[in-house]
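The structure's right below; bear with me while I get my questions together.
The other protein chains are all here in position, but one chain of the complex has been omitted.
Showing chain A:
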Amino acid sequence: MTTGHHHGTPPAPVERRAAALEELLAEQGLVSPEYIDAVQQAYETQLGPMHGARVVARAWVDPAYREHLLANGTRAVHELGIQGPEIEHLTVVANGPEVHHVVVCTLCSCYPWAVLGLPPNWYKDPPYRARMVREPRTLLAEMGCPLHESVEIQVWDSSAESRYLVLPERPPGTEGLSEAELAALVTRDSMVGVAVP
């Protein structure tokens, strides 16, 4: 077997590669299998869009919080007790009757983990990363989010240090709902901007 880099030679099956990396780093005492178990479990059970939904619902019921959230996303999210990675520079952008925001990472998969969890597969796929910049209106319609042509679409590329969260419009007819009931209406996709709640 050659010891070449992944250029040129057929790569070893990726699972063996990942397992070898894990073994080698565990032998160095750097990352233990137990640590990996804990991280995996945390991301599967503790992080997720329910936290972003809580932020959105608060902004819907509290105009002062909404203003604060749009001015300083990171601080406003922390104030709800939400901590975690990839929201150190969080910008929140608000949809309105005339503008719709949508988030993409053209270079890889940057995403505000602490409020949305890890990104879905489509977010990481090349077609989404390329087409959301080139033809957002068409792609949004294909994803089940058709927008009237009078609505301006703003595409936010997370490739800088910034992470983005879309604040969707509060759905009509929800005046009587509690904050918790409102949070249950907020979908992950609406906070990425590929759907409306």
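List of remarks:
In this section, a contact is a pair of C-beta atoms (placed from the backbone, for glycine too) under 8 Å apart; a residue touches a chain by one contact, two chains touch by 3 or more; residues count from 1.
Definition applied: contacts and distances are computed from a predicted model.
Its UniProt record calls the unshown chain "Nitrile hydratase beta subunit", which is the correct pick from "Succinate dehydrogenase cytochrome b556 subunit", "Nitrile hydratase beta subunit", "Cell shape-determining protein MreC" or "NADH-quinone oxidoreductase subunit J". In the complete complex, the hidden chain is touched by one of A:A71, A:C108 or A:A141, namely A:C108. The chain omitted from view is touched by exactly one of A:A18, A:A71, A:V99 or A:A141, namely A:A18. Against the chain not shown here, chain A presents residues 1-6, 11-12, 14-25, 28, 30-32, 35-40, 42-44, 46-51, 53-54, 81-86, 107-110, 117-118, 120-121, 124-126, 161, 180, 183-184, 187-189.
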